[in-house]
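A single protein chain has been omitted from the complex, and every remaining protein chain is retained in its original position.
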Amino acid sequence: MKEDNIIEVSKLTRRFGDFTAVDHISFEVKRGEIFGFLGANGAGKTTAIRMLTGLLTPTSGAAMVAGEDVFTRAEAIKKKIGYMSQKFSLYEDLTVTENIRFYGGIYGLSGRNIRSKTEELLHRLEITGVRDRLIRDLPLGWKQKLAFSTAVIHDPAIVFMDEPTSGVDPITRRQFWDLIYEASDRGTTVFVTTHYMDEAEYCDRVTIMVEGRIDALDTPGGLKRRFGAPDIDEVFVKLARSGSGAANRLGKNAETRSDESAANRPGRGATPPPGEGTASRSNPNQPEGGGAT
Amino acid sequence: MSVTVRNLKKKYGDIEALKGVSFEVNPGERFGFIGPDGAGKTTLFRILVSLLLPDDGEARVIGLDPVTGYKELRRRVGYMPGRFSLYQDLSVEENLRFFATIFNTTVSANYDLIRDIYHQIEPFKKRRAGDLSGGMKQKLALSCALIHKPDVLFLDEPTTGVDAVSRREFWDMLDKLKATGLTVLVSTPYMDEASRCDRIALMHRGHILDVNTPQGISGNFGRELWAVRADRCYRLLKALRSFPHAGSVFTFGEQVHYTDRRDDFNPEELKSWLESEGLAQVQIEKIRPTVEDTLISLMDRQEGGGPPDNSATEFHRT
Partner (left out) sequence: MKAFWGFIVKEFYHIFRDRRTLLILFGMPLIQLLLFGYAIRNELNKADIAILDQSRDEVTREVTDKLLASGHFQLAAFLESEAEVEKIFQKGLARGVIVFEPGFGRKLIREGRSAVNVITDASEPNMAQMLEVYITNVIRDYQREWNAVNHGGGEFTAMGINPQTRMLFNPGLRSANLFVPGLIAFILMLVSAFLTSITIAREKEMGTMEVLLVSPLNPMQIIVGKVLPYLALSVINVFMVLVVALAVFQVPFRGSFVLFTLLCLLFIMTALALGVRISSLVRDQQTAMMISLAGLLLPTILLSGFIFPIANMPDVLQWISHIVPAKWFLIIIRGIMLKGAGLEHLWMETLILFGMMFILLVSSIHSFKIRLE
């Protein structure tokens, strides 16, 4: 185990019956890296993240997250990470400070700590003026940024982000990534999944998952050079079209889909909701990213 | 004119979803509405297909008023809402047959129109729609919307939530439809899809910021645009922002798109300055603004030039 690896994954596999959602993946993530996890819906990225965040036990292989083994120390992992998902961020009917206080408490911060962190956070995001405003009355961009900040309020070693910027306008999206950059600068590792291929370019390194396997892992520049593509989108298309990608894209089965959609459920790093360990059906009409207004 | 819209307004409670939009779509045109969530795209489409009543303004779709002429309108438009409304527990062919039947036609009558599309999912025709992947659902939903040979097609965010390959294939299918002369109105949050339309309208918070061809839109950018790269992305970003003459600074992948406030900008000057700030491998080149650049600059202008945070008084809900 190298000293500055915060995540080490070796031949990690997860099967559901005779369906292999994650197929012997191996990779490492260095401390402070911004690591992008790309792939189509059903490629297995959500299952992979659930295993890394301690929400799902792998079938085989090995993985270490923040120094803890995912098989035996899942609960310890949950304490050391932050989690932000697209589908759930803050409580709409609580105020800004109430939300911060709530999540501070969940992550085990002391009262005094919470108070000082609250002030720090409000100042950094320049939202001291709305500290007592209900979340539902804030613009989407502010919500997203606040959500991210509360996800890292306990200064976790890694923060996992699941499609955090879906649907948001281009300016707000960039401001959001500013926050991610800052966090990374401070030494927090950021593990982000996204289906906006241009966001992949903001990452230090990127993996692309296809049918449970990692088909590419490199810096964005490296990938573009290797595939002779002008952008990651093109890399993705070329990858998907080569080999088994094309044929299998058509023949999706229900298990895959329910696995993906079930994984996009609300959950926080420190105290995930009970019973979150297995795949189950949620509304199949819900697209994986973005919503129409 | 296939579609004419003048000063359309719509409010939900105190949220103004549409603040007076106007545009025209020519017959046979593929017209795109580009904008993020909350722009008002879905509201606009719903008004045009007569599912919502506007508060103010006028609209004509193939000569019919959606408010008064909805009965006739509903017979002749094709509508594919977001989330591809299909019947999950019906099979692919049952779905298609159903939509053909309720439009008083048969699957074979207009099969030519959907042949290329349906062909790709035909091997799965007995499979339940709920068990299809996103890309296949999209193709099925498109087939169902076309099966009655509509005069105009409304596609509301048809590529959202679908993988990159399927997204491209979808636009390929739309290309083929062009040959039939069908007027298509499509909305999308993806900037890169703008270039595949004949003309586009950039939308943001209930306004249409500009209407033009994809190339023409960039013409509205107004300034010179430069792409700057260096070895450390985030440091570059911070450095550029602190540059005294910086106009707009926005990241675009591994580059930063930069405009300068002065008219006589010399890139070499910036380069030396950046190098003095500790950055290496600095490259600066002039580029053509993309649709996204234009949207951002228009949004920026709309918000009064300052960062959207501080000046935003209108909130939109998702």
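Chains here go by letter, A and B, matching the order in which they are written, and residues are numbered from 1 within each.
Here is the rule we use: contacts are C-beta pairs under 8 Å (C-beta built on N, C-alpha and C of every residue); 3 or more make two chains touch, one makes a residue touch a chain.
Everything numeric here is computed off the predicted structure, so don't read it as measured data.
Among B:R46, B:R168 or B:R196, only B:R46 touches the chain that is left out of the view. Touching the chain that is not shown, out of B:F31, B:F103, B:F170 or B:F250: B:F103 (per the contact rule at the top).
Mapped onto chain B, contacts with the missing chain fall at residues 46, 49-53, 70-71, 74-75, 77, 79, 81-83, 85-90, 94, 97-99, 101-104, 144.
Operating definition for what follows: only the chains that are shown with their structure count from here on.
Here the spacing of chain A and chain B, counted between their Cα centres, is 26 Å. Within the complex formed with chain B, the residues of chain A that make contact are 40-42, 126, 136-142, 167-172, 174-175, 177-178, 181, 184-185, 195, 197-198, 200-202, 220-221, 231-233, 236-237, 240-241, 245-246, 249-254, 256-257, 284-293. Chain B makes touch with chain A in their complex at residues 17, 35-43, 81-85, 88, 120-121, 123-124, 130-136, 156-157, 160-166, 168, 189, 191-192, 204, 233-234, 237, 250-254, 292, 295-296, 299-300, 307-310, 312, 314-318.
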